[in-house]
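To start, the structure under review is shown below, and the notes come after it.
All protein chains of the complex are present and in place, except for one that has been dropped.
On to chain A.
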Amino acid sequence: MHEYPITKRIIEISEKFAKENHAQEVKQINLVVGEYSGYVASSIELYFEIIAEDSICKNASLHIERVKPKLKCDSCGKLFERKPFSFECPYCRGEGRPTEIGQEFYIKSIEV
């Protein structure tokens, strides 16, 4: 649902950076989306085409790097991917806590 305004923002930021670098056209936008950020990458892709139509991003391809969330084990310190309904560490059966990994949502770069 809230992917629409956020996709608009992605295009705004890309345009700003392109103009600052005197580019006429954005060819690719490299986006990093954590799966724990609450954003659905495929919805962003869907809106992107519609919203980019009137901008210098209209021919740009959207490259989304998806990041799987990782927990960090309190006991052994290892990072691991969470199994559904569990926070248990697969290495030592300790308990993991959330990390920033998987919450990313930023534009890494644009290609012009």
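Following the convention adopted for this analysis, a residue touches a chain if its C-beta (ideal position, glycine included) is under 8 Å from a C-beta of that chain, and two chains touch if they have at least 3 such contacts; residues count from 1.
Note that in this section contacts and distances are computed from a predicted model.
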Listed names "HupE / UreJ protein", "Hydrogenase accessory protein HypB", "Chemotaxis protein CheX" or "ABC transporter permease", matching UniProt entry of the absent chain: "Hydrogenase accessory protein HypB"
Option from A:Arg9, A:Arg66 or A:Arg93 whose C-beta touches the chain left out: A:Arg9
Residues of chain A in contact with the chain not shown: 1-2, 6, 9-10, 13-14, 17-18, 21, 23, 27-28, 30-31, 36-38, 84-87, 95-98, 105-112
